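This is the structure I want to talk about, given as structure tokens.
For this view, one protein chain was removed and the others were kept in their places.
Chain lettering (A and B) follows the sequence in which the chains are written, and residue indices restart at 1 in each chain.
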Amino acid sequence: MYAQMVKSEGMKSSEEMSPEDRAFQDRIDRGEKIEPKEWMPEGYRKTLIRQIGQHAHSEIVGQLPEGNWITRAPTLERKAILLAKVQDEAGHGLYLYSAAETLGVSRDELLEKLHSGAMKYSSIFNYPTLTWADMGAVGWLVDGAAIMNQVPLQRTSYGPYSRAMIRICKEESFHQRQGYAIMMKMAQGTPEQHEMAQDALNRFWFPALMMFGPSDKDSVHSAQSMAWKIKMNTNDELRQKFVDETVPQAEYLGLTVPDEMLKWNDERGHYDFAEPDWQEFFEVIKGNGPCNQERLEARRRAWDEGAWFRDGLTAYAGKAAARRAGASVAAE
Amino acid sequence: MSKKEWPLWEIFIRGQHGLNHRHVGSLHAPDAEMAVNNARDVYTRRKEGVSIWVVKSTDITASAPSAKGPLFDPAESKVYRHPTFFDIPDDVGHM
């Protein structure tokens, strides 16, 4: 997902729980929202910073693979739609950083951790976008996978995170559809376009499945996060749901999902499907994916080369405030 | 990293004429005027507003979370403040 393999902190058995811990867990169990200045276990706070921060980083690094194609979009309308979509992702990053900031960390601190490699972003954005069909595949599969996770997160226990997710989900609703609309044009277009569409699906299918992270049904971290309601479903549940919803959409397009093991299982009422290559996933996470270097470099460059701009505006604000103060003193 | 981070601002937007301003989120800006401009660009991309207020986050004084009981629970007992408290016979008509 946009936040992958986030380690939960401070798991406590019920004997180890303090009265505050227990009261806190009771509030969450009752479905209450936790708000910024309220008491919370340190582990809850730290885990949330990690998760929301990673989610925010994914949104802004996620601008890059699609941003790639804004200047090459094939029509004026596609250009406008894609630009609006990628701009939305910047907004999502902004909302999420703001949510993280309510937990006592600043946006600049989080960005510094992204730039130094201390914090991660979703593995999916380390894959290249090679043809225009990739704009379709990313919107359809990547935003589609993200939505699987983000819709339930609207009910997460932390108020600011939940509200950010509600806003994001409202905006996301056009992202997946614009992607699928591109796929329809491509799949039903010329033979070359159809080929591009199939190729895009071939390249993005397994990376999209990886977005949900490795199976966590036995993970203690996930158990804690689920108890805290900052994780709402297991990775396998979401992955299964994604496959079940996406396969018929691929069939409608006349495209083949690149998985020979893919088969409807009547007994389970779900598709059986092949696992992605987790070796590859761990390499990408470690920084050895096809585009890790380029993505991180682009973010660092934007930040470093923007420093004079941010500082210049800060300097002006300081001067203007001093002038105002001077003027009001003089007037007295 | 630049030495001085732009301060954080809380953004309130009046969605339609006649409604209250509502908190929609926050953003960073070097001063209040730019916070208003940024809010227009960030929070009204889908024509969500007719008026914007910005307040520096650090200028907000909040009720202490621990005072939640004493501050708000007393209102719970004043059920007579709600119209549904009063049984008016249907024969009286709409009230």
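The rule is short, and it goes like this: a residue touches a chain if its C-beta (ideal position, glycine included) is under 8 Å from a C-beta of that chain, and two chains touch if they have at least 3 such contacts.
The rule we apply is simple: contacts and distances are computed from a predicted model.
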item	value
Among "Phenylacetate-CoA oxygenase subunit PaaI", "ABC transporter ATP-binding protein", "Tricarballylate utilization 4Fe-4S protein TcuB" or "Tryptophan synthase beta chain", UniProt-listed name of the chain not shown	"Phenylacetate-CoA oxygenase subunit PaaI"
Contact with the hidden chain (one of A:75, A:279 or A:328)	A:75
Option touching the unshown chain, where A:190, A:279 or A:328 are the choices	A:190
Interface with the unshown chain - residue positions in chain A	60, 63-64, 67, 70-80, 83-84, 86-87, 90-91, 93-94, 97, 132, 181-182, 185, 189-190, 192-193, 298, 301-303, 305-317, 319
Interface with the undisplayed chain - residues on chain B	6, 27-30, 33-34, 37-38, 40-42, 45
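By definition in this document, only the chains that are shown with their structure count from here on.
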item	value
Mean-CA-position distance for chain B and chain A (Å)	27
Chain A residues within the chain B interface of the complex	35, 37-39, 87-88, 91, 94-95, 98, 101, 106-108, 111-112, 163-164, 167, 171, 303, 307, 310-311, 313-314, 316-317, 320-321
In the complex, chain B residues that touch chain A	1-6, 8, 24-28, 30-31, 34, 42, 45-46, 62, 64-65
